[in-house]
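Then we have chain A:
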Amino acid sequence: MISNAKMQMRDREFALISGLLAISAVLMYLFPSFAVENSAGQIDWITLPLVAFPLIAGTVLMAFASMQPYRLKDRIGQPIKLISLAFALMMLGISSGLLFGWLESINWDLSQYNRYELDFEYAWIQSIGVSWHVGLDGLSFSMVWLTTVLIPIVMITTWEEKIGWYHHPLILMMGGALIGVFVALDFFMFFVFWEMTLIPMFFLILKWGGDDRRYAAQKFFIYTFTGSVVMLLGIITLYFLQPSSQALVDQGVLTGRTFDMTQMAIGAQAAANADIAWLGIDMQKALFLMFLLGFLVKLPAVPFHTWLPDAHVQAPTAGSMLLAGVMLKMGGYGLFRVCATLFPEALLEYQWLLLTIGMVSLVYGSFVCLGQTNLKRLVAFSSVSHMGIILLGIATMEPLGFAGAIFMMFAHGIISPLLFAVAGAFKHHYHTLEIGSMRGMAKHSPWLATFMMFGWMASLGLPLLAGFVAEITVLIAFWKAFGWWVILPGITLIVTAAYYLWSMQKTIFEGGDDGEMPESLGGAPAPDISLWEVSGMMLLAMLTVLFGVLPWIFFDMMTGYAYGLFDGILLNVITGGA
Partner candidate 1 sequence: MTEITRVQLFSEGGDTWLALAPEMTLLSGLVLLFIVPNLGDAKWRIPLTQVRIPVLFGGRRFTATSDPRLPAMLAIATLLLALWQALISQGADAKTWLLTSGSGAEANILLRVDAFSRIFEIMFYSALLLAAVASIDRLPARRAGSEIQQLIDNRRQVDFYLLLLMTAFGMSIVTMSMDLFVLFIGLEIATLSIYVLVAFHKETPEGAEGGVKYFIVGAVSSAVALYGISLLYLWNGNLQLMSNSATGQIGLVERWAEMESLLGLPLIAFCFVLVGFAFKVSAVPFHFAAPDAYSGASSTVAGILATASKAMGFIGLIRVLVMLAAPADGSAVWMFGLGVIAVVTMTWGNVAALSSSNPKRMLAYSSIAHAGYMLAALAALGAWAWGGESDLISSAPTDAGQWILTALIFHLVVLVAFKLGAFLVLALLETEGEVSDTAPLAGLARRDPIIAVSMFIFMLSLAGVPPLAGFMSKFLLIGGVVKMSAGDAFAAIAAGDGWSLGQMHWTFWLALSVFLNSALSLFYYLRIGVIMFFEVPIEGRRKPLIKAWFLRLSIWVCAIGTVIFGVWSDHLINLCYNAALAVL
Partner candidate 2 sequence: MIDPMWAVVLGICLFTIGLWGAVTRKNAIIVLMCIEIILNAVNLNFVAAAAQHGDVTGWVYTVFAIAIAAAEVAIGLAIFLSFYGHNETISLDEMELLKH
């Protein structure tokens, strides 16, 4: 036993650290009132705390916790969770402040090609032209908000599920890295954060995952890494295809080039205005494919999807929620941010490819779902299937399709965490994921059953829930672009309903008056989900309804983004190229 005095000392230490963190957080939060503003009258560095705070706080918390003696680690778990949650809420506060205009009144609905709000640039690795260049537009802001809202929800949902003191800090770090991806306007930075997201997730899976977690975690890491290194090759190639600028050389950039996306976009736009393919159509296509591979693996799209089911099945609830909720969206985000913005000609050329892959993902994914017996695998494959819709939306080459695809990312980002929260709770409480191993969940766990029903229904595209908006918008654009191919998504919608209903029939329903318990429970009574889980799922459900009924909160911003993109470059290409 450790002496009382010593424990008090630990507490004091702890209070000190948390106090410091809290004070800095408050300072950061209050800072806008007397902060320096940029020329556009915006506090442009506000994204910095969004990225840096969670990363730093997570690292500090973990370092602090790891230095404590082993026996104390149970005791510090709770405060660490609280601090992490406080940071997550602070991030949510900042991003919501941006959304609702508490911090900055920004009209997110208006968007122009290559113009970003809160544009902030600071030289980072000057010698090779890397800078900390961040900015937000309708596309990235919706993703950032999604991330910030998911992080606290994930924390709340998994509050009691897993013991450990670095679970929540890891989630916090994950959030920082993800936001970094979404705000980055510099390819180097983009890639750094892109890869950085892997590490917390790797640990989440490895530490709290299922029986086969080692395999799954490594597969996840290596598979996505492989995809992204090809993308990195594309980034570097793109970099060296830029003209060297004397001005940059004078600033100390040895190569005279930058990784700045906005600079490249200027070039791309100029080329499109002059009706020539930027970089030459062959090069553009090659680069497009390199980037595409990275994004497709992340998305994931068939046939690069097999890491996903393994990762999901093994990942803990929090891991799955974040993985499905935000990480997959990185792929879609990249498609817009890079492929659509910089390679419009190639995008047009490879419309068929996106269509094919999207369609295969969608249809094939749903049929694979129908053949699954593991709840999490089923949900994972349903993600694959839904991500196909994003590709279809892009393939339509319509602003509506784009906006719909982005909304799909957003909606799926809210719905799929709910699905995985349910699946995770299922695993947590029943120690199995086999569909049909238990029946009559409505009896034992009415809350869980309710949320399962809700989530499943939301995922199969029930109107007034967020997923429907995405589906209907993409499909409208799809019909315009491809006509009768819409039959295939149509069939998929039926199959989707089939597998979801089937899985519900075998879990929520049936089982007679007393229900059937899985063998894995060993005859023990199955408790309903905890209050934490209920709160988390409830929040997600409420968001799902909110954005199903009032989609325009974000849809207008996405429409604006798509409009800007088409107005700025794509329209030129479509009309000129065709």
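Candidate entries met the following condition: all candidates are chains of the complex that A comes from, given by their letters.
Note that contacts are C-beta pairs under 8 Å (C-beta built on N, C-alpha and C of every residue); 3 or more make two chains touch, one makes a residue touch a chain; residues count from 1.
A quick note: this is a predicted structure, and the numbers were derived from the prediction, not measured.
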{"item": "Complex partner of chain A (touching, any copy) among 1 or 2", "value": "1"}
{"item": "Of all residues in chain A, those that touch candidate 1 in their complex", "value": "66-67, 70, 124-128, 188, 191-192, 195-196, 198-199, 202-203, 206-207, 214, 217-218, 221-222, 225-226, 229-230, 232-233, 236-237, 239-244, 252, 254-255, 274, 276-284, 286"}
